[in-house]
Each structure stands twice: as C-alpha cells, then as structure tokens.
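One structure coming up, written as structure tokens, with questions to follow.
A single protein chain has been omitted from the complex, and every remaining protein chain is retained in its original position.
The block that comes next holds chain A.
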C-alpha cells in the first residue's frame, strides 16, 4: 500500500508534509463533519517517487547548477527544460495507473463524468510569498483523464517557473527537499447554495443561525443580486423561528462547455417555493454549528447542495470564515436581569416576572 493518493473523505491523518496545506485542510474539514467537494490529493510522496524513480531529481539538480543567477535568460532556459521534463517524463513502472484509477474511483461516484479542478497544495503555503514560490496554480473545469493528468503535471512543474527558481535563489531556500501535493476536486454543480451565519446578524443573538439560500451558485446571494430565502433557526433545537421567502428571480449555473457560470432567469414556480427542504436546511445548520465548534468562534459559512451527488450526501462546505461584526460583543445580547440573587432561587425575580405582564 502506497500513500500516493489520499481521498479527502478517507479519514487519513491530515499531515502537512504529505498532503500540503490545502489538501490537509480539506481532509481535516471532511473528518470534522464539514464535507468539502469530493476529491483526492496526489501526495508529496507521489511527486517524490516520480522525480526519484524516474531519475529526474538528479537531472533537475544538475540543470539548476548550470544557472547563472544574474542571467535571466539562463534561468528561463533551465526553467523551460525542467518543466518540459516534468510534464513529459514517464512515471516509474510501479506508479503506473495510480492517478488514473484514483480519477476513475472519483468519477464512479457520479452518474456521468463531471468536471474537476486541479490545484497545487504546497507544503509551505504559509510562507509570506507563497505565490512567488510558484505554489498556487489552479485549473478549473477540467474534463477527462488526459486533461487531469496533464494539469497535475503542470502543477508539479510550476515548482520550477523562472519566478519560483529566482525567488528561491534570492532567499537562499534549498531545492533538495522541494515537493508538492496536488488536489483533484470535483467542481461544485450547485443546485442551491447560500450562506449560513452562526448568529443573528441583526442583533448579535448567538442562539440563532441565519441561513440565506437561493437557486444555483451562491455568488448572487453573496453579492446581493437576488433576494434569497431567509431563515432564522434556533441553534440548539434547529427549528425554524422565522422564515421569509425571497423572490430568487435569477440563478447562476455552471456551463461545463464554456467553463464558466451563466446567469439565467428562474421560472415562476421555483421562485415561489423554498429552495431547500427541511432536511437540507437541518443539514446546513448542523454543518454551520460544527464549523463554529471546530473553529471556536461564530462562523460565516458558504455552502452548496451539489446536483451531482445523491440526496443526503450532497451538502458541501465551500468556505468557513469567522464572523467579525458581532463576534467581539459579549455573548448574551439581552440577558434578563430580573433576578437579584446569583445562586439558588430568588423570589423577587419570580415576582418581577409575574407582575410585569
């Protein structure tokens, strides 16, 4: 058993060295009950075995040694040669089919082949200039194994762009242990999406969860282009306290052909109904609660229900970030102050509550 491939929902230890920062985070979120769009990591072990087993490591080392740091042309030439080698070299025999079968395993989860995104997942993303280190490539709407395989190699190769090589030379970062993981992840095909906040933003009440939801991809909710369904839930019981249905006149839907989102009008019948069921709403709120617990402070969660996934397994977490407006306030917004005692029973409190009505 090798560890070249790690699926996000495998329950694997989210180790940074093996998975890179992005994939480690995707694995740990899935384990914590916040499922991200399904996919897998092509690990640093896979990259290492590729460059070691194919003899590339020595070759790269030798070519890098040829560089004259002051000669931009020599950097460009070496960069091109290395990247070309990474993109074209056969993988070692014992790695044959590893990526292909992982891709097939992912696709087997859906009725049809679905587009994926391929992203680099660096082990040093926390470096202040990670982008200069050439570790933030993202390729969207890729369909079919040849394209996926090609873009995984492009991510690998991005370690050796001219800019990355120069950056390392200037900052004295050694090349020896350089490695990278790559995320292959399903593109979200949002039937319904929205945001969930683990407090009531109108008054900071933390006993509530507010869910905004609309048809299609969530961008129109976030940017305020549609009036979404607005639901206020009790955070403990997850029951609906208040519900307001928006008109949801338009939706953004992915167009796999063009690899872009297209806006279309929502037909009347769908505008008038809530865009998520009771069960789905419950799932969204439960996930938002988990995110709040996981991160230890009120969260603002972006979520989507993916049309390609079966009901019950189709809720995906796209992003969770701390809510900043109210989070600094004390947690009890309107703590009643009718009782004078601090322990045991105080009758004056009870009397006050009886005589106030």
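We take it that a contact is a pair of C-beta atoms (placed from the backbone, for glycine too) under 8 Å apart; a residue touches a chain by one contact, two chains touch by 3 or more; residues count from 1.
Convention: contacts and distances are computed from a predicted model.
One chain of the assembly is not displayed; among "Multiple sugar transport system permease protein", "Cytochrome-c oxidase", "Cu+-exporting ATPase" or "PEP-utilising enzyme mobile domain-containing protein", its UniProt protein name is "PEP-utilising enzyme mobile domain-containing protein". The omitted chain makes contact with just one of the residues A:62, A:236 or A:325: A:236.
Among the residues A:13, A:105 or A:278, only A:278 touches the chain that is left out of the figure.
Note on the undisplayed chain: of the listed residues A:15, A:54 or A:207, the one touching it is A:207.
Touch with the hidden chain on the side of chain A covers residues 205-208, 232, 234-237, 239-242, 278, 330-332, 334-339, 341-351, 353-355, 357.
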